[in-house]
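Left out: one protein chain. Kept in place: all the others.
Chain IDs A and B follow the sequence of writing; residue 1 opens each chain.
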């Protein structure tokens, strides 16, 4: 089943950018949730800096006894998880939108978006909230990566043929 | 007042992607300005590397007397400001576009975009150009964050209801 029965394979339709298109609606929801999730990492970094008194800038020091510090393992762990989000979620933002415009199967697209959204939230939890042994982080990483790579390949196929 | 009076709450309209839509036009302008602002951080990093002779790669050393260096506080400060841009401005790029498609109040949307744009430029200035004491950086950070979080919540509301 497709969002819209199209006469030609090579057409993209801007009207797919509509709340009547379930694919677009689900893309919209997960994108906004993942934006909030990325921002949560910034807040978590700040909180961890306060709890561990690890500040990177002299002007941030709350007391003259403190010194700048760059090697707190908890702060660095949150920062690695945050950076991993930028590396993996941000490309999804644009590819998810372009994939929506290729008029994919609703069932497949909706579940790919869910896979990315859930896998990236799990990735953050097992990386930076409750550290779990591998392969929990690797699995969640590759589920989201695989889904996004599939979308990118579909976009290339739509652009090329 | 809304950019377009719509018959149904749950509709998005691709024709909102138009220069006749002031919300889209203001989004367009601030997005392009902020892209240039992010790029300016890359140039500033390069200039600071030259001035302080802090190069991260052996092939970048201009003289055999130099060695790679990773801990210059000025270079690292610019790099932190640059990374903070990626963490906070890039999510705005996609959420600002999707928020535009939810047909928001023109007055509110235009001022939210301005708030993000101005706050992020102030953030860079007080972080990496003329270092000012806190809470100047924290304030500019939270103004932009708050405006973008509001847009993300509106996008979730549009997707869900």
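What we mean here is this: a contact is a pair of C-beta atoms (placed from the backbone, for glycine too) under 8 Å apart; a residue touches a chain by one contact, two chains touch by 3 or more.
Model, not experiment: these values are computed from the prediction.
Residue B:42 is the one among B:42, B:73 or B:135 that touches the chain missing from this view. Of the candidate positions A:75, A:101 or A:119, contact with the unshown chain belongs to A:101.
Of A:40, A:139 or A:152, it is A:152 that touches the chain left out of the display. Across the interface with the omitted chain, chain B contributes residues 14-15, 17-20, 24-26, 28-29, 31-33, 35-36, 38-39, 41-42, 56-57, 59-60, 82-83, 86, 90, 93-94, 97. Against the chain not shown here, chain A presents residues 10-14, 17, 76-77, 80, 83, 86-88, 90-91, 94-95, 98, 101, 127, 131-134, 137, 145, 148-149, 152-153, 155-156, 158-160.
We take it that only the chains that are shown with their structure count from here on.
One inter-chain figure worth recording: chain A and chain B are separated by 17 Å, centre to centre, where each centre is the mean of the chain's CA atoms.
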